[in-house]
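Note that one protein chain of the assembly has been removed; the remaining protein chains are unaltered in position.
Read from first to last, the chains carry the letters A, B and C; within each, the first residue is number 1.
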Amino acid sequence: MAEPVGAVMVIGGGISGMQSSLDLANSGFKVYLVERGPSIGGVMSQLDKTFPTNDCAMCIMAPKLVETGRHENIELITNAEVEMIDGRAGNFLVTLKKYPRRINEETCTGCGVCAEKCPTEAIDEFNEGLKHRKAVYVRYPQSVPLVYMIDREKCIGCGICEGECKAGAIEYDEKEKILEINVGSIVLSPGSSKFDPSVRSEYGYGIFKNVLTSLEFERMLSATGPHLGTVVRPSDGDIPKKIAWIQCVGSRDKAKGNSYCSAVCCMYSLKEAIIAKEHFQGIEPTIFFMDMRAYGKDFEKYYIRAEDEAGVRFVRSRVSGVEEDPETKDLTVSYVENGEVVDETFNMVVLSIAMNAPEEAEILSHRLGFKLNIHKFVKAGLFEPLDTTKPGIFVGGAFAGPKDIPGTVAEASGAAARAANVIATSRDSLTKKKEYPAEIDVSEQEPRIGVFVCHCGINIGSVVDVPAVVEYAKTLPNVVYADENLFTCSDDTQTKMKEIINEQKLNRVIVASCSPRTHEPLFQETCRQAGLNQYLFEMANIRDQCSWVHMHEKEEATEKSKDLVRMVVAKSALLDPLQKSKLPVTKSALVIGGGLSGMTAASGLADQGFDVHLVEREKELGGNLRRIQHLLSDVDPQKKLEEIISKVKDNPKVNLHIGSKIEKIEGRIGNFTTTLEGGETIEHGVVIVATGGVEHKPTEYLYGENPNVMTQLEFEEKLTKGEIDLEKSNKIAMIQCVGSRNEERPNCSRICCSEAVKNALKIKEKNPDAEVYVLYKDIRTYGFNEDYFQEASEKGVLFVRYDDDNTPIVNPGQNGLEITLKDPVLDEVLRINADLLILSVPVLPQPDSEDVGRMLKVPLTKDNFFLEAHMKLRPVDFATEGVFLCGLAHGPKFVDESIAQACGAVARAATVLSKDEIEIEPTISHVVDENCDGCAYCIEPCPYDAITLIEYMKNGSVKKTVDVDESACKGCGCCQATCPKEGIFIWKFKLDQLNAMIDACLGVA
Amino acid sequence: MEEQEYEPLIVGFLCNWCSYAGADLAGTSRIQYPPNIRVIRVMCSGMVHPNLVINALTKGADGVLMCGCHPGDCHYLEGNLIAEKRAEAIDLMLEDFGLEPERFRLEWVSASEGDKFARVVKEMTDALKQLGPSPYKT
Amino acid sequence: MEQPEQPAETPGETEEQPPETPAEPGSEDLRIGVFVCHCGTNIGGFVDVPSVVEYTKTLPDVVFATGNLYSCAEDGLASIRDAIKEHKLNRVIVASCTPRTHGPLFQGVCEEAGLNKYLFEFANIREQCSWVHMKEKEEATEKAKDLVRSAVAKAALLVPQEEMKVDVVPRSLVIGGGVAGLSAALSLAGQRFDVHLVEKESELGGFTRNLNSLYLGEKSAEETIKPLIDRVMSHENITVHLNSQVGDVSGFIGNFDTTIVSNGSSQEVKVGTIIIATGALEYLPDGLYGYGMYDNVVTLTEFEILCKSHKLPKVNKVAFIQCVGSRGQDKSYCSRICCVISIKNALYLTEKYAELMGDDGAERVEVGVSVPEIASRRRRRRRMAVAEGAGAPAAAPMGGPEITIFNRDVMTYGANHEVYYNEAREKRIRFVRYTPENRPKVTQEGDKLAVTYYHETLKTERKLLADMVVLATPLVAPPDAAKLSKMLKVPIGRDGFFLEAHVKLRPIDFATDGIFVCGTARGPADITESVAQGLGTASRAAIPMARGFIQAEAILAQVDPQICTGCGTCVANCPYGAIRMTEEGVAEVLAAACKGCGCCGATCPEKAITMMNYTDDQLLAQGRSILQGAL
Partner (left out) sequence: MAEFEPKIIGFLCNWCSYAGADLAGVSRYQYPPDIRIIRVMCSARVDPMIVLTLFKEGADGILIGGCHIGDCHYISGNYHTEKRVYVVKKLMEKAGLEVERFRLEWISASEGEKFAKTVTEFTEKIMELGPSKVGEDPELTNRMGAAVDASLDFRIRSLLGHEVGMIENGNVYGETKTEEEMRNIIDIAIEDEFRRSLILGVTSSKPASAKELSQIANLPTERIVEHIATLRQKNLLAIDHVDGMTPYYVALRVGGD
């Protein structure tokens, strides 16, 4: 068979597509990222904050946006759709249709003058129609690629933008293009679409001005939104005092919407309520809900905080309708509380709208030849959650089912791993590595600084007197060359710059233009191509932080620009050439834990050609899955387990260490050494923690006292072994949240509701006449599992709610167990005589997690689950590089979620293992041994524990000093700022460099 | 500078990940603020040595503004919290140097708070105008 | 661009002590002098001139005011001249008659006194005051005061202007080598101007090369134009560029920079004037009357090609159908020349019938497929299969052809053409009228073409079996006219023909100076008309080239490049193509082309354009001064 094509096409550029692309491109594959819209970023770019950390969505996402946009092995193809596909896994020919942007992607500098001057206004979709944009626009200010686009439908064709665009980027006559691309595998990540709430006409969306969708409200909250973060009523501009969130609009709604639960709405509503209140204290948020589904890691705490700290009011009731007061435009919300209809007036209503399958789902399915499920999401298996029905095509993110950002990101990584699997043998075949000329040695040279001042079209030039700045720059010390450019970032100017660097023998280069955040890498690249060390480059930001913010003070802006240039010149003279240090990578992985996640991770890495050491302390592989007897699916878990185990055992790349415990782990990314009990050592480059979890052993409800009280897992086991006769024991009660959502363990264990539903259905299957009671606090069958909950209800399973004030009381009775419970809705006491009582208990972390954490220097949550690097965007990474996480060790989760996460960990690990060596940014701390007296002040502030105190013999006496672990240091500089003796510094941000800037700023040379 | 109105000079230390991005956003959004600040980009607010602040103030800067990520958002986990503690120390040092507390300010500015950055600069400029030039100004 | 000459202002006085520099507007040194004219009793009889003078003296910056009996008389002029010198006036206002007739006179006086003539301002208190308010002396006096005050307000803001002369390159570019272009080129060359003639085909002659006979002409079309082509080819002042196109044009009258692209190589030519003679094409009536379906349905031009190349099949009954694709069928216009051409061809066939049908040795072929000229014309357009057996030539009995011309109106305008029409009727050529509601239909019937038509007089449907049907289709603008129009920034009309500056009075000019149009490029025309227009453009183009320079307007629009952002609104507004974008992407006024209408300034979105002598400030000052009322 021919070698597969070493390239992957990722369809859809939201957070999922970006993550898949980055993981693939970083592990040696060429990626074509195809996006329907003009820029990547997806729904996440529209969000203000993210739960449960209230992180600013844009802040955490922007670095990924930029990295995707600039990656040499990711080719962004925007405004494009798949037309058709040919071939099979390993070698697909994809035909794309690229729609015209009418602005040249190469020449557009994203300066935005076109949009400023465009006389035609259009509805801004990015802001959910709450404000206007122009007919030439970017989706949002941080768009990648930052290239404007002409909305042909809205454009009246006046031609003004063409005149205004000094880069000459406007191409009115651009036509559609057909592209044909060869790839080995495909990842689908088109995301989701919004439910149209006007279908639920009783809520008045589209008719009542003050009824908004949750996404509209999200934009309202955003600082870049229509009112810059002020929440106002569209009807009259007042800040709404009372805001009602109505949950499940289009979700859990078989009649007019989707039968499934959208999985994220409860949480985002909590977040919106909290943030709204943060923005304006006077706001009184109320959330109308059926079940509050705060099922994720630390979500329950967030829920509690919303109620206790933010004062969010929760009303458990389905809202029957919303009416508008025609005068005040206030809204009357009707709902049932304690059996009575209540009408309550609110100033604004927010509809928590469902996540629908993406609009293009059917077209994609048709054109690419994979199947959809009944909800028009991708049809995938419980044990193959990332595979579509067509080999070679994989799915990540919300297209596989509604989910939140961490789930999406983990899956996206997982899909990348699956996609890489197909083409692993062609790794590095299509990626390019940049070649650079030999670096000029500048160490002996006097500084020769060149300053390039940019007009940025008219963005700088119309405010700042650029020629004057150039003339001024020429007078500064060490400056041997200064000139101006219309657009310094344009291709031709870059070529010119290289020539000048060589002609003028420049050894320091300064560009005075825009922001180094966006443009420094570009200019550094130019320097490298000219043979100059890239760390000898500096920027002065005279646009974003000068001309644009002082547009009406031309003189002052010019003066400020001169100052900024002078400051940078002063720093520049003191810059050092720096080299990225490189560490070789041991191309094998250690996977800790031989459960489902660990085995999936191990075989995933092995399939990609990496050696894996799988360490399992039990005598047998399989972990918790061994206890699971049936699933919410036709798949037999035990049969699957066998397959998985044999796959691991048969793989020659997997070295099994069964019945082994780890004694210690040393080293760092690329080079770990692990010692097993018994002294065996393993060399490996990465670690995947898949230590799993254990079932909680309850103490309440007669557990352990009465043989008829058991946990769900125990029940499954007994049922399978035939120890339970459902014909006899036909009155069964289940109690949810036993040992979770309480003071000791505030969090929800995510899976127990679905497990209870699963077992209830099993009981009903075996004995349809059995009486099954499920006593619950909230039913949290999120996502497609909601369908099973509905099924259980339909089959007669009785769901009875209890709350913390009225927990069930279980007594051994004459007719089995006597359970009494006060029904909070009906306010009556319910008595159940049950033959069996099944307790839904949480998943707990492994008791020795702390030991593993200490060995690996990775943190744990308060619940002792492992704490990932970032709740949202790095769900399978640890802050410690080279160490990854998956499965129950991260938190409770289902089989498919564990597998997806394990695949995710594979993809993340592969980004390290695919490299021969890892580069370490040189802008990190460096110890000045002469100055350091070993006071150790710097050790505590270091967020990465990268500094250790050492002693060595110097001139016959003991010298104390500190040592920096280069691979752990990130260059934040907390050490430098703490050191009283200038004994440690950060390259490129040395104290003398910063002081030189201050001196230059203050004119005290 | 002549007798007219005194224009304070503020040295700004902005962390690369949030506040510098926020200042850029002020530009992208064309939010206008007084041209009295000169920004020095640092990777983290935790990188700013107190000596740098004191140096600037004793060499004639009328004010120093330090901006970092909101607590919890720090790119380096907790550099900003360290900066916050350090700011307390700097406040104490100001007294020793005979400088008014208004001359040093620590603010959290996120990448989406262009307007906040502009507001902070304007407030600080106004406050420093009220206060008059730095006693260290020659 | 060549440097414009220095302004021609008062050349004799450069040696002397230059007059004091006029004060800047708004400065304290304004010294305004006002001369109020009695104009005999024309003004004085209805306006209290002395009171106006006295009032004027109270106005700000007015340092001198006096009355004159006749300001325009020699003594009046002398007194103004003296007063300017004596009182060091730097702004002069005459309140008298109308600037339209007397402005230049007084401006001249100012110049004689060393004052820039644009520092002069007029107040019209005769035509627009005393003469029209003869019965309201008091009000007329008040109005006169207001008008003077308003003039003073403006005068205070006047700034000196300079007039520019721009050299004209004595070379012309003629685009198109048909009869119109050839005539224009020859005429200009004859006047000793260099001419560059650009022809996109490999031969000169244009559309005429297709033609066979010419009406009213003795010689064939080929014989007629051959001498013209020969003379052009051999003329020492004409450079002929065959297989060439104009690649780019920039500049303005007197100084156009043009690029001529020939076979991939390009050449820069600087010219003073440009003549567009790009001609027209024949409309191909695909799908109409069986054209493209039946071989023996041909257009007029194809018929001529057949005759000319002796490839006309044996035909006896021939039907001409007029107005095919014109006058509302596709194109809205009448193509002007087709009626007479159809008659010409009908007569030709009648007269030369024996010769054409005789055994002259020429091969008789199937028309549409075998005649290469026609086949290639049609190949691309043919969409329907040729009906089997169609087009086989019928055996035509000797004698005379039977010719029918289906027409809507026979438009043989002018004296000579009508003679032709009469001749055709004498020769028994049938003319049958049809209306657009009842157009003839052409179908294949055996080896004949059946023309079914509604007889307007008999009110019945009739059928004519013809051997050949000839369709008279209009001339249409070539598709590349639009490109040229954009390049030269001259307009084309809805039908794609170039649009002249004024339909009546400037039929071969464009609003843009220095560019002219002739021949079928501006609409259907016959050879006579095309030649006449060609010669006309030659003479229009010769004017600036012969003079050697252009006197530019002094009252120009001025762009402030600091404010301009380059939106291009002014470019879209300027009727003269006098504004262009510089390389820096801001607008620039071409002094030589600007006429000073001010249209650009009044809509400049950035207010970056100032209309000199009519600035916003000046107009607002005038308006505000009026609103103030008498003090």
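Rule of thumb we're sticking to: contacts are C-beta pairs under 8 Å (C-beta built on N, C-alpha and C of every residue); 3 or more make two chains touch, one makes a residue touch a chain.
The model shown is predicted, which means the values in this text are computed figures rather than measured ones.
Participant: So which of the visible chains would the left-out chain be touching?
Facilitator: By the stated touch criterion, the chain not on view contacts A, B, C.
Participant: Which listed residue, A:227, A:277, A:508 or A:657, touches the chain dropped from view?
Facilitator: If we include the chain that is not displayed, A:227 is the one touching it.
Participant: For the chain left out of this view, which of C:71, C:116 or C:150 touches it?
Facilitator: C:150
Participant: Touch as defined at the start, partner being the missing chain; which of C:51, C:66 or C:128 qualifies?
Facilitator: C:128
Participant: Using the touch rule from the top, list residues of chain C that touch the missing partner.
Facilitator: 98-101, 122, 124, 126-136, 139-140, 142-143, 146-147, 150, 482, 491, 501-502, 511, 555, 567, 569-570, 572-573, 575-576, 595-599, 601-607, 611, 614, 616, 619-620, 622-624, 626-627, 629
Participant: What does the interface between chain B and the hidden chain look like in terms of residue numbers?
Facilitator: 29-35, 122
Participant: For review purposes, identify every residue of chain A that touches the missing chain, sorted by number.
Facilitator: 117, 119-121, 130-132, 156-160, 162, 172-173, 209, 226-228, 230, 232-241, 280, 282, 347, 550-553, 556
In the analysis below, only the chains that are shown with their structure count from here on.
Participant: Suppose each chain is reduced to the average of its Cα coordinates; what separation in Å results between chain B and chain C?
Facilitator: 66
Participant: Which of the residues in chain B end up touching chain A in this complex?
Facilitator: 9, 11, 16-18, 20-21, 23-35, 38-44, 46-52, 55-56, 59-61, 69-70, 72-73, 75-79, 82-83, 86, 110-116, 118
Participant: Can you check the complex and tell me which residues of chain A touch chain C?
Facilitator: 113, 117, 159-160, 162-166, 457-458, 462, 486
Participant: Using the touch rule from the top, collect the residues of chain C that touch chain A in their complex.
Facilitator: Residues of chain C touching chain A: 562, 565-569, 571-572, 581, 584-585, 605.
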